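All protein chains but one are shown at their positions in the complex.
Going in written order, the chains are labelled A and B, and every chain counts its residues from 1.
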C-alpha cells in the first residue's frame, strides 16, 4: 500500500522521448535523487530543457532521458534558474559556487525531518550562504510521487515565498505551466511556515481526536466503576471479563452519540447568536472558539461514525459470545428445572424490535453521511445537495440514534436499582446533548424564528436600513 | 460537516501576497460578501488586479490583501468588466450607475432561493435595467468554496450565456485562466435555466427513488396483509410487532433484488431491439423511455445496494431479538417436556448454509460494484475495466442474489399453506424480473446471437453495404 517505488518503475516502462521546442529555456537541477529526477521529468514533459548539476556527472544513476548531467559549475552557468534538490546538511558546498550563482534564482525545495531542527529556515540559511542569489522557497509540499503523476485534487497547490518579486514570478510561471495553482505567501520569512507544512500530521483531526479519547476514557472508567467495581463490592462477584466486550459496547455508542450531537450543536449556537445579535455582521464574526468548533465538524462526524461502526460490530457478535450462550442455556435450564413458564410479552417484542430498527436506520443514514463526505463524492454534489445531506439527513440520523437510545433505556430510569451508588447510567448522560440539540433545532424550525433567521442571513438589519445594499451580499 | 466557514479561516491563515504583473487588466467586483471576496482572491491568484465597488468602501470588512475598495462609480469607471456579487433585490441601485456601466461587460453571478420566484431571470432583469451594458450570466453554479479551493472534478464547469459574443468571449477567457472549463449555453434567454441549476436536488435520483418508494410501499402492505392481517383473521393472534423487523426484512431484500434486476433489464431490451432492427442506426436512436431508464441505472444500482445493506443488518440482528430468543428457548423446552428428539437433517444444513453463502458472496460483489462507482475509483479504471466490473461482475451479483432467493424458497412453493388467501409470497414475486433478465442474458450469450450483436454494434448493416464505411465508426 505504498507508492514509494513508482518512480523507478515508471522510469523503466514509460521511456518518454519528449522533443522540446528549441526556444524553451534551460532549467538547472542540483541533485539527482528521487525528487530531482521526478522534477526533471515533469519539467521535460512540460517543454523545458533540463540540465543536472552533479559532483559525479558520469555516475549519478539513471536520469530522465533527454537530460544531461554536468558539473555544478557548468550547470549553474547554463541556466538562470536552479532547483536545489539537496538536503540542507549539504548546502555548505554551495558557498564555493557563489560567483556562478550570483543573480540567479535559487529554488529551495528542501524539507526537514522534524520541526525546529535548525534555528533558521533552510531557505533563509541558503540566502545567507549565497547573498547574491534570489532564493525562492517552493515545491517543498509536493512529493516526488505528486510530481510524477501530475497535480491531483489535494496536490494542486504550490506555496512559494521569497524576497524578490521577479524571482517569485518566474517560479510561479513554471509552477503554472506544470499544472499547479500558485499561492504566494510573502517574503522569505514565511519559509519556516512552509517547511513545517509537510510535517503536519492531521492538524484538523487533533481536537476531535482528543475529545474522542477524553470521552472514551471518562465513560470507560465510569462504566467500569458501575459495572465491575460495584458488582464486586456489592456481590463479591468477579465480572472483570466484561471489560473486553460488554463495557466497550456501552462506551462506544455513548461517545458516538455525544460526538454526533456535538457536530450539530455549534450550528445551533451560531443561529441563536445571530438571532440575539439581530444581524450576521454586527460584531463582525463569531467568537473564535465557535469558528474552531465549526471547522472540525466533519472530523467530529467521521469519528462518531467510526465509534458507531464499532458499536454495530460489538453488538452483532453478542450471540456468539461464550458468556451469552452460557446465560441463555442456563436460563432455559432453570426454567425447566423450576417448571416456570414465561409468557410472550408483545410490548417487549415491540420495544426491542423498534429499538433495533431505529438503530439500523440511524446507522444507515450515518453511513450515507460518511460516504457523502468522501472528497470525490462531495465534489460531485451541488451545494444544495451537499447541504441537504449534511443538514437534513444529519438531523434525521441524530433523531434516529437518539430514539434508539431512549428505546434502549425505556422504563429503566424508574427503577432505583439502576442508580448504583446514586449515579445515573452512562446512556442517560449520553442523552443530554442530543436531546438539547434536537429541542433547540425544533425551536429554530418554528416559522417565526425560521423566517427571522433567513432574513438575518440574507443581510437584513434590525435597526438601520440605509446600508441594506452593502449587507445584502451573496453568501 | 460543512465548509461554510472555510473562507474566513483561509483568509486569516493564508495571507497571500500575490505580486501581479502590472500589465494585467483590472477587474471590478460589486459586493464584498463571501462570494465576492472568494472570487477576488481567486482572480488575484490568477494574476488579475481587482478593485471592489462598495457603498461604504472604508467599512466593508476584510478584503483579500492586494485589493482595494472604492465607490461603485469609481470602480465601474476603472474596469471594463464588472462582476455583480449582489442579491437581485438590490439591483435597482445600479440604474443610477447606467452611464458608468455603458458598454461594459456585466457578469451576473446571482442565484435565487427558489425556482420561479420572479417573472424573469435575474440576468434578463439586469439587462433591462442597464440596456447599454453587455450582461453575461456566469459562475452562478459555483460556490464560494469551489472558488476558494480551485476547480475540482465536479466543479470544473462554468456555464455562461449572453447576447454579446464578444462579452462572452472575455468572460470565457477569465474562466479558463481560473482553471475552469467553459460551456456556452447561448443567448441571455438561457439565463433562467442556468439560475435553476444550483437549485436542483438530485434530479437524476428522482425516478429511482420514486420507484424504490413505490416498491417498498407495495410490498410492505402486501406483507402486512399476508403476515399480520391474515394471522389475526385466521388465528386471532396479534403479530403486529413483526412490522418493525420481520416484515421490514422481507420487504428490503425483495425491493433490492427487483431493483438490481431493473439495472440490467434495459441493456437486454436494447440488445434485443438492436437485433430486431438489425442495425444500431436504422431509426436513429433508442426510444426515449429506454434512454431515460439507461441513464438512471447507476442510481438504481446504488439504491438496490442500500436496501441490500439494510437487509444484511436486519438479518444479523435476528439472534439478539427478544422474539427469536423466546421462540428458541420455548422450542428447546417443549422438546424436553414432550421428550421428542429431533434428528439432524444434513439436507437442511446444506440448504441453509448454501443460502447464507450465496447471500454473502452476492453482497460482497454488490459492495464491489458500489465501490467501483465512486467517482474517484471509476475515474481510475480503464474503460474495459469499468465495463468488466459493471457488466460481468454485475450479472454475477444478480446470479448469486437470485440463487440466494431460490434457496430461501426451496420447496416452499409446493405447500398449499404458503398461498395465504391464494396469494403468492413476496419472494416469489421478487424472482420474476431477475429470472427473466438472467434467462434473456443467457440467450444473448448464445454464440450466434452474440456474434450478430457484436457485428451490429460495430456498424454492420443488414441490407446495404455501400455505406459500410460511414457506419463503421468508433463507438
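Some notes on this structure:
As a working rule, a residue touches a chain if its C-beta (ideal position, glycine included) is under 8 Å from a C-beta of that chain, and two chains touch if they have at least 3 such contacts.
The structure presented is a predicted model; accordingly, all values stated were derived computationally and were not measured.
In the complete complex, the hidden chain is touched by one of A:306, A:368 or A:453, namely A:306. Across B:373, B:418, B:435 or B:452, the single residue that touches the chain missing here is B:373. The omitted chain makes contact with just one of the residues A:26, A:165 or A:248: A:248.
By the touch rule set out above, chain A reaches the unshown chain at residues 1-2, 4-6, 8-9, 14-19, 21, 31-36, 45, 54-56, 60-61, 85-87, 89-90, 93, 109-111, 141, 143-145, 150, 152-155, 179, 197-202, 238, 240-242, 244-246, 248, 306, 309-310, 313-314, 316-317, 319-323, 325-326, 329, 332-333, 336-337, 374-377, 379. Across the interface with the omitted chain, chain B contributes residues 153, 156-157, 165, 168-169, 181-186, 263, 267, 281, 284-286, 291, 294-295, 297-298, 301, 312, 315-316, 318-319, 328, 331-332, 335-336, 342, 344-346, 348-350, 352-354, 356-357, 360-361, 363-364, 367-369, 373-377, 379-385, 387-388, 390-391, 394, 458-459, 467-470, 472-475.
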